[in-house]
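All protein chains but one are shown in place.
Then we have chain A:
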Amino acid sequence: MRQYILRRLLIAVPSLLGISVVLYTVLALAPGDPFAELATNPNVPPEVALALRAKFGLDDPVYLRYFRWLAAMVQGDWGFSFVSRMNVDTLILQRLPTTLYVIGSAQLLALAIAIPVGVYAATRPYSIFDQIANTLAFIGFSLPTFFTGLLFILIFSVTLDWLPFVYSTDVKGTGIRWLFEQIRQAIMPVMVLGLFQAASMTRFVRSAMLDVIRLDYVTTARAKGIGQARVIVKHAMRNAMIPVVTLIALQMPAVFGGAIVTEQIFRIPGIGSLLISSILSNDTPVVMAVTFVFACLVVLFNLIADVLYGWLDPRISFR
């Protein structure tokens, strides 16, 4: 197994290099200029913008810029933001806790809804419960998050005035009150994201479970006189969870990557809003770092998913 992991990690190196080349080229070809705002400001002489471009090496050929970036990245230097004039890693680390908290809670909420609802719906296919769960799931993943987000704001903030819709990084108060405020302001974004995720995941869990529940070994387990609950949880679910684990593992990078739309709507200072504002201001080093780290996480979690398969189903071997 150790050999397997090592081999997979080695294979990851060329693919990550390939990803970085593609990302860098696309960003270099994309139109725009980090110092665009200066161009319309009559107070700033054009030479200043040119000097800044030279200072940040923007006038060098693309391949030179790429190799410079790669060399720095290998040494753990993520680059220097044009816009904030600070190191990219500090910028990202500052945003990470908020993203982990909000998106992570949303994922947990999605799992907490999807697994029991999906499993229960699968044990009673086409029952009233299943029908309702299905309908809600369809509604859930047909509504985009920007729509549900605005709807929630209108209902809970504007009309009812229960929840704040501007996420604040430094919540006033200490102890219980701090915790309460943190939870209160996260309710809406977590619900919006969590329900959206839960909807598609419920469908997934249900179909995975349906595939397994009809197999002979489940009938055998029932025939042995084991209770319904034990059969479902111990025998059926463990096997049904294999595809679900893949899905969850692939969604884990998103927990770090943030949710661009939702973060923008609720002004959550997470990675997603950092990415979008950096794209808008053409802050290439930040965009590059966020997307590349995201790519690394995707590769890493794929590996983790593969390793988990072996644990869930010992018949799957590592070759």
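By our rule, contacts are C-beta pairs under 8 Å (C-beta built on N, C-alpha and C of every residue); 3 or more make two chains touch, one makes a residue touch a chain; residues count from 1.
To be clear about the criterion, contacts and distances are computed from a predicted model.
Not every chain of the complex appears here, and the one that does not is recorded in UniProt as "Peptide ABC transporter substrate-binding protein", selected from "NADH dehydrogenase subunit C", "Peptide ABC transporter substrate-binding protein", "RNA polymerase sigma factor" or "Ferredoxin-NADP reductase".
Checked against the hidden chain, the listed residues A:78, A:165, A:294 or A:309 yield one contact partner: A:165. Screening A:84, A:246 or A:302 for touch with the missing chain picks out A:84. Only one residue in the set A:215, A:233 or A:280 touches the chain that does not appear here, and it is A:280.
Interface with the hidden chain, as seen from chain A, comprises residues 31-33, 35-52, 55, 80-81, 83-86, 91, 94-95, 153, 157-158, 161, 164-166, 168-170, 264-265, 267, 269, 273-274, 277, 280-282.
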